[in-house]
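What you see is the complex with one protein chain gone and the rest in place.
Up next, chain A:
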Amino acid sequence: MTETQADVEAVAPAASGPPPVPAIELDGVVKEYLAHGEVVQAVKGVTLTIAEGEFFSLLGPSGCGKTTTMRMIAGFEDPSRGTVRLHGQDVTDVPPNKRDVNMVFQSYALFPHMNVWENVAFGLRRKKVPDAEIRRRVGEMLEIVDLGGREKRRPREMSGGQQQRVALARALVNRPRALLLDEPLGALDLKLRQAMQIELKRIQREVGITFVYVTHDQSEALTMSDRIAVMNDGLVEQLASPREIYERPATAFVAGFIGTSNLISGTVDRVEDGCAVLRLGDDGRVLAEEGAHRAGDAIAVTVRPEKVMISTDEPAAGLSAVRGTVAEVVYLGLYNSYAVRLPGGTEVTVFQQNALDSTSTAERGDAVWLSWRPQHSYVIGS
């Protein structure tokens, strides 16, 4: 697959010689808490490697362990088991002030008693950088985040977006080996958030620092990341490029969490030309390309709503084809969203783009055919 190759290149820039040392490695990291006399595992064993210069996201619902994982990288939490390595060095027992990573906090955590300039200079002053160099670097960094001329402002005199940029500058000015961002855009409104996504990506390219980004917002993760680790219940469900995660969800959780997804389960009826064929109703069939399945296997298949075509005529052979009844039509401007009920009672969501030549093809209550290509069915296990 060409897209997979492109992703690999984005992750590991062409380098000859020995493989570069990864920026961050987590090896079997577990975090346990004692809550009301019971041991609770917030992180149940995470192993992952983040490459130098990568934009890496930890994505998952609240309580999935993504923030705890990041805090263990920063040093605010000690892993109960496992190892954290930064650039090949074991830092599991190193306190946060001695780790060469910096963090952008969810609520920014700016120092309220200092002005913008002092906030940004804080880390350099602790590192005893000479005054002239502090002045130069803080000035440069404030230009990069577009806050030149606001050095004397106090955090409380600034808007949320400006505070966000101060937090970013305060961390980046130290030129850390990796920048950790804990839902940094969560407090901003949608428009500003989208602008900041692009801004963050630009800054990351400009400074060339590894970014580890924690978010529960899947579109944010898909937009910005080189790779995403989707977390659920203390474990990594899937670690792959945004495209891979969207197109080929590895588990039912990933399929459900990322975008809208249809889950259809059934029993393999036969295998034809390398395609597993599921029977659905009297004349419905679901074709799935991948996986070695035999007749009689119970499997689940996901398909994205935008891959499904809706028609009144019976689809051509070689496509998945199921009959259903339109239960709901929602006009969404860019596209129509149909909810189609299958014979078994399963509801399938279909997005149909409002192209120039498209006419509304189905109304509520219509009997329709749904069809999609075999390569768009992803088998996610039984």
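Worth pointing out:
The rule we apply is simple: contacts are C-beta pairs under 8 Å (C-beta built on N, C-alpha and C of every residue); 3 or more make two chains touch, one makes a residue touch a chain; residues count from 1.
Simple rule for what comes next: contacts and distances are computed from a predicted model.
Its UniProt record calls the unshown chain "ABC transporter permease", which is the correct pick from "ABC transporter permease", "NADH-quinone oxidoreductase subunit J", "Cytochrome c oxidase subunit 3" or "Succinate dehydrogenase iron-sulfur subunit". Interface note for the absent chain: among A:48, A:114 or A:235, the touching residue is A:114. Of the candidate positions A:57, A:174 or A:232, contact with the unshown chain belongs to A:174. The residue touching the chain not shown here, chosen from A:29, A:42, A:58 or A:74, is A:74. Within the complete assembly, A:96 is the residue of A:45, A:96 or A:186 that touches the hidden chain. Although one chain is not displayed, its contacts with chain A can still be listed: residues 74, 76, 95-98, 102-103, 105-107, 109-115, 118, 122-123, 125-127, 170-171, 174.
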